[in-house]
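Sending over a structure as structure tokens; questions will come in a sec.
Just one protein chain is left out here, and the rest sit where they should.
Naming follows writing order (A and B), and every chain is counted from residue 1.
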Amino acid sequence: MWLPPLAPSIVLLGLFVAGPILWCFYAAFTNSALSGISARRPKFVGIDNFTTAFTSSDVASSLWLTVVFVLLSAVVGQNGLGILLAVFLQQRGKLLRGIVGTVVVAAWVLPEVVAAFAIYAFLNAQGTLNEVLGWFGMGQNWLYTAPMLAVVLANIWRGTAFSMLVYQAALSEVPSDLVEAAQVDGAGPLRRFWHVVLPVIRRTVVTNLMLITLQTLGVFGLIYVLTAGGPDNKTRTLPLLMYEQAFKFGQIGYGTAIALVLLVLGAVFSLVYIRSLKAEV
Amino acid sequence: MRGPRLVVNLVLLVVAVLFVAPLLWLVTASFDTHGGLAAKVPGEATLGNFGQILNWEVGGRPLVNGLLISSGTAIIAVVVAVLAAYPLSRFQLRFRRPFLYTILFTTGLPVTAIMVPVYGLFVRLSLVDSLWGTTVFLAATALPMAIWMCKNFMDGIPISLEEAAWVDGASSLQALRSIVLPLMAPGVAVVGIFTFITAWGNFFVPFVLLLDPDKMPASVGIFSFFGQNGLVAYGQLAAYSILYTAPVLGLYLVVSRWLGGGFSMAGAVKA
Partner (left out) sequence: MRARTIAAGLAVAALTLPLAACGGGDAASGDAKTIKIVYRNYSDFPQMDTFMKSVKKEFEAANPGITAQLTPVSSLDSDYLAKVQLMQRSPSTAPDVLFEDSFNVNADAAAGYLLPIDDYLNKWPDWNSQFIPTTKQAGRAVDGKTYAVPMGTDSRGLWFNKDVFAKAGLPTDWQPRTWNDVLDAARKIKQTQPDVEPMYMPLGKPAAEAMSMQSLEMLLYGTPTKDLYDEKAGKWVAPSKGFEDALGYVQTVMKENLAQTAAQAEDTQWAQTQMPLLMSQGKIGFMMDGGWYARYWEPGGVAPWADWSKTLGTTKFPTQNGQAPGNVTLSGGWTLAVGASTGNADASVKFIQTALNKENSAAIDVACSWLPVREDVKADSRLAQKDPTEPFWSSLVSFTRYRPTLPEYPQVSNAMDVAGDSVVNGGEPAKAAQQFAQDVSKAVGADKVKTG
């Protein structure tokens, strides 16, 4: 009864997503490579790749950078700015709503490469931002002096639209009589938001956090075009480290082990969110 | 209340300016004969950059390929996701939550992580260099988000309407088609656009799975403007970027207008 409609998704997901991921679980325990002798005869190496990963300062620093990137750009940046914009736009005129909405969404619908190169040009030493800051004598090469800040800002710029749209939808479902009642009781805007609106949209907040966290964990192209993980590996998050190991050095086994670390990190974040949902309700 | 109102408007305007600033360069450089990296009024305005790229090889075929791949991806993903969403939304299934969360976890993995086994799989299935194969694969990777969103949209439609149809003797599939789908059309459009945009921007998947340069979509084509040991033709890169962005921006505007001015995510995201 429930199976026939689910079958196409099970087949597609099993074949093209779950299957390859399972292969990754297998490959992570081999020294499989793109070239060289281990490309012909990959050997089972047990947990070698994982011991290398966990004793490597590279993986540790990439793991840390990934967490920082996710917390700053997704949890704080996209989520915070998204909710702020949604609230601020609530009772604005059509014109302002239209302008702000379109501009924020434009950054989101841009193809990744275009977005990445546009923000690269913007933050570059010869770019627009420095031209403007130069008038105040504040010009500097952001991609070099503050690379993590640069990629965080880039990801906020690119991804805030998603959270904004989600929160606009959620706010429209908050019963207006609740808010009005609180207003009659003399609650200021901040208190109203905290005590009335937030409890109603709490589930949306948590779910949105989970979605943007997962989307941000996998961000590759944006960082690759902006900094390629540099300078001095200060923006080399796990997806970049994985790509470097697997495709630049052809170390598929080791690269795959790093990918699994990323998968686990995503699961940890998600479990925290799911737990917090259960605790609330 | 005038004070805060002004502050809020000001904040919104500042955000709008900050968001639009990185895009200005695309526009100015595309009309500039000697475009650099900063946005400025072109010293020597030209349409030459567009002239350079408006030919079938550079600006034509890659866009058509991209349209074929991305719309195919969106259609497949939407159809499959709506079908899957139905039982997930309407039946009390014990594995529903684990199923949804598990497929959602996979969205945290960059697609580069699985391209090696996927390539092997495509060889086995004789799908390498096939537009169809690439499209179906992109649809599969889009499914987790698409199913999640469709299921939530469907949850927002009261089951009582279908029950009435069942009483009249309609099957589940008929009820889905004639009652649920029309009501969740805006949601379906949102999922479709979301999938389309993601596929439209995907570089790595078509680059790896296709061989024939004549089949490559615009997301791969754009990389030919990034020189490696030579100068980047900034003007042409910017012009191509605009050409390459136009379809998604247009699609978004058309659909959001059709949805009544709002690209509503209402109900798309719930636990």
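Quick note on the criterion: contacts are C-beta pairs under 8 Å (C-beta built on N, C-alpha and C of every residue); 3 or more make two chains touch, one makes a residue touch a chain.
Quick caveat, the model's predicted, so the values are computed rather than measured.
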Of B:A29, B:L63 or B:V208, the residue in touch with the unshown chain: B:V208
Touch criterion as defined above, residue of B:V116, B:V190 or B:A218 at the omitted chain: B:V116
Options B:W56, B:F223 or B:W258, residue touching the unrepresented chain: B:F223
Chain A, residues in touch with the chain not shown (by the definition above): 1-3, 6-7, 10-11, 13-15, 18-20, 22-23, 26, 33-37, 39-40, 52, 120, 124-126, 141, 143-145, 225-233, 244, 247-251
Residues of chain B in contact with the chain not shown: 115-121, 123-126, 128-129, 207-208, 211-213, 216, 220-221, 223-233
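Heads up, the rule we're going with is that only the chains that are shown with their structure count from here on.
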Chain A contact footprint on chain B (complex, rising order): 4, 8-9, 11-13, 15-16, 18-26, 29, 36-40, 79-81, 83-84, 86-88, 91, 93, 101, 103-114, 116-118, 120-121, 136-137, 139-141, 143-145, 147-148, 197, 200-203, 218-219, 222-223, 234, 237, 241, 244-245, 248-249, 252, 261-271
Residue ranges of chain A touching chain B (in the complex, touch as defined): 1-3, 5-6, 8-9, 12-13, 15-21, 23-24, 27, 34, 81, 85, 88-89, 92, 94, 96, 98-100, 103-114, 117-119, 121-122, 124, 126-131, 157, 165-166, 168-170, 172-173, 189, 203-204, 206-208, 210-211, 213-215, 217-221, 239, 242-243, 246-247, 252, 255-256, 259, 262-263, 265-267, 269-270, 274, 277
